[in-house]
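For chain A:
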Amino acid sequence: MQDFLGQGGFAFYVWSAFGMTFGLLLAEVLVLRRHHRTILQRVGRLVRLRKQNQPPGEPK
Partner candidate 1 sequence: MLKVFWCILTRDITLALRRRTDVLTTLFFFVIVVSLFPLGVGSERELLRLLGPGVVWVAALLASMLALERLFAADYDDGTLEQLLLAGQPLSLLVLAKVVAHWLLTGLPLVVIAPLMAMQYSLEPIAILVMMAALALGTPVLSLLGAIGAALTLGLRGGGILLSLLILPLYIPVLVYGAGAVSVSVVEIADTQPYFSLLGAFLVAALILAPPASAAALRISME
Partner candidate 2 sequence: MKINWFKYASPASFYPLAGQLVPKFAAVAAVLVLIGLYVGFFHTADQLGGSNPQKEYYRIIFVHVPTAWMSMWLYLVLAGWSAIGLVFNTRLSFMMANAVAPTGAIFTFLALWTGALWGRPSWGTYWDWDPRLTSELILFFLYIGYMALHSAIDDSRRADRAAALLAIVGVVMLPIIYWSINCPDPNNCAALHQRSDPGSIHASILIPMLLITLGFWSYSFATAFMRLRDIILTREADSAWVRDMLLEARADTGGGSGTSSGVPAGAGRGAV
């Protein structure tokens, strides 16, 4: 285990390369998920506002 983490003395280079890569990719996914949620909320609010201003049944 120690050997694996040490990577023959190149731990800094190896793990910061892999760490940055997968950290950034994971961060992108998380940011996108949060972004999607905010957009849904915002658009949803917009839609509901429009609906309130519009009597039901009338075409848009």
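The set was built so that all candidates are chains of the complex that A comes from, given by their letters.
The rule we apply is simple: a residue touches a chain if its C-beta (ideal position, glycine included) is under 8 Å from a C-beta of that chain, and two chains touch if they have at least 3 such contacts; residues count from 1.
All values derive from a computational prediction rather than experimental measurement.
Q: So which of these touches chain A in the complex, 1 or 2?
A: That would be candidate 2, which touches chain A.
Q: Report the residues of chain A in contact with candidate 2 in the complex, numbered from low to high.
A: 4, 7-10, 13-14, 16-18, 20-22, 24-25, 28-29, 32-33, 35-37, 39-41, 43-48, 50-51, 60
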